[in-house]
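Everything below concerns the one structure shown next.
Shown here: the complex without one of its protein chains, the others still in place.
Each chain gets a letter, A, B and C, in the order it is written, and its residues are counted from 1.
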Amino acid sequence: MTEKPYHDIPGTILFDAEQSRLGYHLNMFCMSLMKAENREAFKADERAYLDRFPMSEAQKQSVLDRDWNGMLALGGNIYFTSKIAATDGLSFQQIAAIMSGVSQPEYAEMMLKGGRSIDGNRSKKESR
Amino acid sequence: MTEKPYHDIPGTILFDAEQSRLGYHLNMFCMSLMKAENREAFKADERAYLDRFPMSEAQKQSVLDRDWNGMLALGGNIYFTSKIAATDGLSFQQIAAIMSGVSQPEYAEMMLKGGRSIDGNRSKKESR
Amino acid sequence: MARITAGVATSHVPAIGAALDNGRSGEDYWKPLFAGYDFSKKWIAEDKPDVVILVYNDHASAFSLELIPTFAIGCADSFQPADEGWGPRPVPVVEGHPALAWHLAEKLILDEFDMTIVNRMDVDHGLTVPLSLMFGQPQAWPCKVIPLAVNVVQYPPPTGNRCYNLGKAIRRAVESFPEDLKVQVWGTGGMSHQLQGPRAGLINRAFDNAFLDRLVDDPVAQSKVPHLDYVREAGSEGIELVMWLIMRGALDDKVKVAHRFYHVPASNTAVGHLILENGAA
Partner (left out) sequence: MARITAGVATSHVPAIGAALDNGRSGEDYWKPLFAGYDFSKKWIAEDKPDVVILVYNDHASAFSLELIPTFAIGCADSFQPADEGWGPRPVPVVEGHPALAWHLAEKLILDEFDMTIVNRMDVDHGLTVPLSLMFGQPQAWPCKVIPLAVNVVQYPPPTGNRCYNLGKAIRRAVESFPEDLKVQVWGTGGMSHQLQGPRAGLINRAFDNAFLDRLVDDPVAQSKVPHLDYVREAGSEGIELVMWLIMRGALDDKVKVAHRFYHVPASNTAVGHLILENGAA
């Protein structure tokens, strides 16, 4: 992985060329969930449906585990992975809570209070 | 029709915005002929197949008549209309001959002799 | 001659659309947000545009990773609201303005912007939520809309400078259209938000308000801000703000702020809104 200036931003994976190449088939699997018949097929047998796509085993497992941060690390983009959430009946806020490691009420409370503060969240160097 | 400088070029219809808007469905019909099953359906009943597309009656008739210049005037683009020619088993040179009003041997002979001369073919004003 | 009369900027959070569509806009959570658009609805009713050039981004609805245009201009007669996984939003079909859209496409390409011309495209919340915020829930949208989709999902989006200059080129193109039309340019997306990873929920009020200030008063300086600053300060999805620079570029150097609104939160996002009018100088 070539080091980029944005790798210094904590808790954030920019969807750049490297991630896009890594996650192409994972994201195209997610895109397929835009069609109702594909959502049904996925729900009926997740593993079998995933095997239709040339994804890595780790990518498939991250989907089966609903490991939302794992998917991003393996090249998923949030606008694509959120289609799995929609299939599961989860809102954007629910998966945001999971990705940031808190309960949904805690996350909603944080947002009502003005959101996650930028202080301490700008830079990995800064927060060390 | 807004007058454009290229309208002065004789025997030539530039595929500009105006032509593209006019010929959208005609060209999309032509594009459908890229698929073998559509070519079969078209050959089986040309009129019925054309009626699947929201084309003008004049456009449909120009296709039925294989009026290659007429199709261009009605918004067809040569790379699209040539797909009808391919369906008919005609080469690019065969329809070029028809569009320029000569027999195919005459056209081929002209090309072997260096092609159509630019002299007298630059401008409608010039050739008047 | 067509002319650009005003610019509108607004966030386009999908949850806002869902709140409206599900009749929840009167709830305590949503009231203050919709109140911020009360002025705007009156303002736009008083001087209704004929056409809105609506700058937005697609969110993996019309475009997947198969093909990612940097700038796509919608030249079709109409655009259907996209099915984003829960059925299309129950909003009117979006009527285009093909004559002006094609004129823009032609002029912009000759002006050396490498546009992608699109004749068939569904439009997602990025385009329809701003229409709902400005026009409410009519049976038909009261004006024509030219969708201008900007890639901000796949890094890198176009630079701020490129966006600002595209706005300037849009203005030149609009002003060379012979028909007498009142045209608005809208920039949508933002403000600070991050939807992904452990930093999800990031909001940066100070950054957002400084952005609003500078967009109005010193857009050239704002156009030089690199992507890294947006992502770091305003979150990975805060980069959508570059689209506001297209709107700003289409206006006079000096503008009048008719309305300004800022609210936190709408779901995961800080909401910002500006109405800018030409003719201040």
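One rule holds in what follows: a residue touches a chain if its C-beta (ideal position, glycine included) is under 8 Å from a C-beta of that chain, and two chains touch if they have at least 3 such contacts.
Just so it is clear, the structure is predicted and the values come from calculations on it, not from any experiment.
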item	value
Contact list for the unshown chain, restricted to visible chains	A, B, C
Among C:52, C:65, C:216 or C:251, the residue in touch with the chain that has been omitted	C:65
Residue numbers in subunit C that touch the chain omitted from display	65-72, 106, 109-110, 112-120, 154-159, 161-162
Absent chain, residues of subunit A that touch it	16-18, 20-21, 24
On subunit B, residues whose C-beta touches the chain left out of the figure	5-6, 9-17, 20, 24, 27-28, 30-31, 33-34, 69, 72, 77-80, 82-83, 86-87, 91-93, 96-97, 99-101, 107, 110-112, 114-118, 121-123
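We adopt the following convention: only the chains that are shown with their structure count from here on.
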item	value
Topology of the chain contact graph, where touching chains are joined (line, ring, star, complete, other)	line
Gap in Å, rounded to a whole number, between the CA centres of subunit C and subunit A	25
Centre-to-centre distance between subunit C and subunit B (centres being mean Cα positions), rounded to whole Å	40
Overlap residues in subunit C, where contacts from two or more other chains coincide	none
